[in-house]
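This part shows subunit A:
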Amino acid sequence: MRDEQSFAQDCAEILREDLVAGRIDRRTFMKGLLALGLLPAALGGSGAFARAAMAQTAKPKEVVLANFGGDAVPAFTDAFAKPFEAKEGVKLVIDGSGPSTGKIKAMVDAKKVIWDVIDSGTGQAHQLGQAGYLEPIDYTIVDKTKLDPQFAYKWGVINYYFSTVLAWDSTKIQGTPTWADFFDTKKIPGKRMLRRTGLAMLEPALLADGVAADKLYPIDQKRALAKIASIKADSLYWNSGAESQQLMRTGECVMGIMWHTRANILTRDTDGRIKFTFNQAIVQPGIWIVPKNSPAGSTWAHRAIRAMQEPEGQVLLLERMGNGPANPAAAALVKPQFNAANPSAPENLAKQVKFGGEWWMENQEQLTQAFLDMISS
Partner candidate 1 sequence: MTAVAATGAHSGRRFFFANERTAYWLMVAPAAVLMAAFYFYPLVEVLWISVTEPKPGLDNYALLFTSASIRRTIVTTLRICTITTAVTIVLGYVVAYVLVHASPRAQRWLFLGVLVPLWISVLVRAFAWVTLLAREGLINTTLRDAGIIEQPLALIWNEFGIVIGMVHYMIPYAVLPLYASMRDIDARTVSAARGLGGSRFYTFRRVFLPQSLPGIIGATVLVFIFSLGFFVTPAILGGGKTLMIAEYISLQILDLLRWGLGTMLASTLVIFIFVLLAALAKVVDLKRLFGAG
Partner candidate 2 sequence: MSELRQSVVVQRMVKRYGRVAAVDDVTLEIERGEFVTLLGPSGSGKTTILMAIAGFVQPTSGDILLDGRAITRLPPERRNFGMVFQGYALFPHMTVFENVAFALRARGRPGEEVQRKVVEALDLVQLSPYAQRLPRQLSGGQQQRVALARALVFTPHLLLLDEPLSALDKKLRADLQLELKALHERVGLTFLYVTHDQDEALSMSDRVAILREGKLVQFGRPRELYERPATRFVADFLGKSNFIAGTAQGGDGGTLAYSAGGLTLRQAVAGAPPAPGAPILVALRPEKIAVVADTPPDTANAVAGRIAQWSYSGTHFQLLVDTPAVGRMIATVPAWRCRIEPATGATVHLGWDPDATVIVAEDASADSPH
């Protein structure tokens, strides 16, 4: 039930909260519910074979993109589906049912794949890719000039940016603390919070321990885990964006490492009591992946990805959900008021540390287990 939540899942949740708070209208939400719903997924089962048969060159009926639902569905629809249909004449359907690793594996094993493009992460991409469940990204279709090549991998390619930032309670802490402060419970007493699976938690630990930002990778796992273990008694670990938000807001933790989207909401909801910074934050890519035997075929899946590299759609997504545009050309199109919380704004990008996708791809699986073992022992 409470699976480790990915960033994409969390965005969906934020927007649901937006509806509840009245920041989004009901009509948009209803559209999202329909898309979130059961029909596309259920129908997909029987239609999958037909689509696969039509295969690569003929125009498919639709291309299905999977993410974690809620208001991410209408957001992605407006940002990507509409332009895609306008340009290619093929529908891009957003399926919000949540593509966990296990689900994807089960689908491919059963030869009943219903998704063409999946909003994923580096670890999941590597896991599934190595096990033979994904198509390698075809860079003859996907344009490497429209993204930072550092985030173009074999089994996946960047879709947007998000950051892991340091947040703190400004009534208890003066000024802007650093990672070293986070790990120093004597200097600043009080509880800390970190992400439970350990993803992107090792970098802050090493930075706090004195490792230079350009020498972070390959990560000295032992050292990082030891640093994190040193504050274990004062630490809490969150599974979901909502949880990370709540732990800071209720004052359980005085400092926390969390996603910038949630930190941004916190700042707004607490009238600035909770602050966050992009200083030495870890900027990470969300990843598109393409499963094997997808219904619309690998070519069309890649064409969808190519279409989503256009800056306009990415800027719309930033405005709606806070995800940083991956296309460097988008920076010029972002309205000023959205830049403070935009991880890929040039001034913010310069302060941050880039996430080492290769290392995480190789090591995420064993690190997750090692991290959990460390905190539960």
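The set was built so that all candidates are chains of the complex that A comes from, given by their letters.
Simple rule for what comes next: a residue touches a chain if its C-beta (ideal position, glycine included) is under 8 Å from a C-beta of that chain, and two chains touch if they have at least 3 such contacts; residues count from 1.
Since we're looking at a predicted model, the values are computed, not measured.
Colleague: In this complex, work out which of 1 or 2 touches subunit A.
Modeller: 1
Colleague: Looking at the complex, which residues from subunit A come into contact with candidate 1?
Modeller: Going by the criterion above, the answer is residues 1-4, 100-103, 105, 127-128, 131, 191, 196-197, 232, 235-239, 250-252, 365, 368-369, 372-373, 375-377.
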